[in-house]
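Scroll down for the structure; my scribbles are underneath it.
Apart from one protein chain that is not included, each protein chain of the complex appears where it belongs.
We call the chains A and B, going by the order they appear; numbering starts again at 1 in every chain.
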Amino acid sequence: MSEEISTKETGTPPETGELTTLLKQEFPDDVTDFHAHRDDETVVIKRDALEAVCRFLRDDTRCSFEIMMDLTAVDRLEMNETPRFEMVYHFKSLTHARRLRLKVRLTEDDCKIASIHHLWKAVDWYERECFDMFGIVFEGHPDLRRILMYDEFEGHPLRKDYPIDKQQPLMELKEVEERHVYGRHS
Amino acid sequence: MENVLEIIMIPAVLAIIKIMVIILLFAMPLGTFLTLMERKWSAMIQDRVGPNRANIGNFTGHGIMHIAADGLKSIFKEDTMPKGADGFLYLIAPFFGLIAAIATFAVIPIAGPIGNFTFQVTDIEPGLLFIFAITSLSVYGAVLAGTSSNSKFALLGGTRASAQMISYEVFMGLALMGVFMVYGTTRVSGIVDGQNEYWFGSLIPMWGVFTQPLGFLLFFTALVAETKRAPFDAPEGESEIVAGYFLEYSGMRWSAFMLAEYVSLVGVASLITTLFFGGYHIPWLHLWENAPQWLVTILQIIKFSVFTLFFCWFQIQLRWTVPKFRFDQTMALGWKKLLPLSLINMFVTAFVILAFA
Partner (left out) sequence: MTDMTLLQSSSEDASTGEDFSASVMSIEIGPAHPAMHGIVRFTTHLDGELIVGMDPEIGYLHRGFEKESENSKWIQVIPYTDRLNYVSPLLNNIGYSMAVEKLYGIQAPPRAEFTRVIMGEISRITDHLTCLGAVAMEIGAFTFFLWFIKAREYLWELVEEMTGARLTTNWTRFGGNHSDLPDGFLGDLADRLAKLKEIMTECDKLLTRNKIFIDRVKDVGAISKEDALSFGFTGPLLRACGIPYDVRRADSYSVYDELDFEIPVGSTGDCFDRFLVRMEEIRQSISIIEQAADKMPEGPFMTDERMMHFPDKKDVYGNIEGLIDHFKLVMEGHQPPAGEIYMPVEGGNGEMGFYLVSDGSGDPVRVRMRPPCFNFVAAMPAMTVGHYVADIVPIFGSVNMIGGELDR
């Protein structure tokens, strides 16, 4: 995908950013793709390398990405790309004033990925949201519950095959133990 | 006609009449009026208009109709009770505070005596001790409301209220020790008359605020905390525990809590006037040698009312100016700062009296 974009836009092969070079050098087998569309440095890595790469990005002084800015996924069903899902991690380094986008591609049948909640505290809720919206399972997450939707919600709303006008079944009223019934003689 | 007068002059009947007059014509109307005054005054502070919509015909009276509207609304609102509440305690709790607030007025004179007739329900010997006793009763209102409501917020409010009121009572008494020593009595009329003396000939009246400046500040602080007004309104804490101990109440029972707050506002103001600002005595009036008695009485009532209103206003101003304390800060202020200060005040007063008497 990256190759297409870059060549489509500029007609030249993708530029290799500084971080891309570094990551390629450190993880030669794991970097599968990269681009720098509109100067957003992007590296695509293999799924199994995620934790190691993230740890490297956080701890290595050449990277020192202190802030885990954003974590989301893209469902590429309608773009006719395979594999279907793409995890997108945005990092920000204050020390080097740099940003990096890390991507991991996941197939539909096996949309599981290692959780990195122990590296940045922000990841905890981001992963919960991603699970809620896309149904991607983060292995090792301590508390993978829905966060924006309610527990009884069926399906994952941001998947492209979830129709926008789909109706959810009505829930039965939950019995709450300490229900306050008002009125003097009740 | 004479029979009627005789019956009226029976002490018990007279006391009841006085109670009716003071409560129905002074405390309750003023307390009710203060609800409007507070809303109007806060509106002025905050650059708003304030209540001005309730009307009869086209008459709004600058919002005075809101008093009637609020009263009617509370009466006709459903009186709810949460399930699991302790019925009897829940029902009677609102009235403890109100009764305690009203009872304060029993010993406060609003004008000087004419012959045997006093403008005071009763002038008992332990006058101020009576007030302490009665104000401690109002703790029960908050505690019972908090515990009987079967609500966690109310429970937190009730706990806070009880802790705060009981601790502030301690040095409320201590702060007044100086006053007792200076005027040598706990009888309210004695203290008031003591303030009619002068220093340096007729230059400065011996008002409590001049003889006991620190005592005045401490006592005023303690009273504001005792009535749970801002900045000491952590028991109500409308932002964190919603409304505290009266959270579950509605209708007239809720109004009873509100009314108790405003009546005790008047109570605080009149107590401050009585103990520290000469009560009904108008300073330097003795220079006017043959003033007619009726005129003096009227002037005294006016003076007392003006000072009372001033301190009511002051409390309202206080509420809308400062933020409120956190609960533990209220307690720390009471025990760590005000209590030592009132002890120091007491000892210094005692020392000065011993040294110069």
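By definition in this document, a residue touches a chain if its C-beta (ideal position, glycine included) is under 8 Å from a C-beta of that chain, and two chains touch if they have at least 3 such contacts.
Every value quoted in this text rests on a predicted model; they were computed, and no experiment measured them.
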Out of B:48, B:286 or B:336, which is the one that touches the chain we can't see? B:48
Write down which of B:241, B:282, B:312 or B:339 is the residue touching the left-out chain. B:241
Contact footprint on chain B, counting only the chain that is left out: 42, 45-48, 152-153, 156, 230-231, 233-234, 237-242, 320-329
Counting contacts across the full complex, list the positions on chain A that touch the omitted chain. 4-5, 8-9, 37-38, 40, 42, 66-70, 72, 74-76, 78-79, 88, 90, 92, 94, 97, 99, 101, 120-122, 124-126, 129, 133, 142-143, 146-150, 157-158, 160, 162, 164
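Operating definition for what follows: only the chains that are shown with their structure count from here on.
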Distance-wise, how many Å sit between the C-alpha centres of chain A and chain B, to the nearest whole number? 62
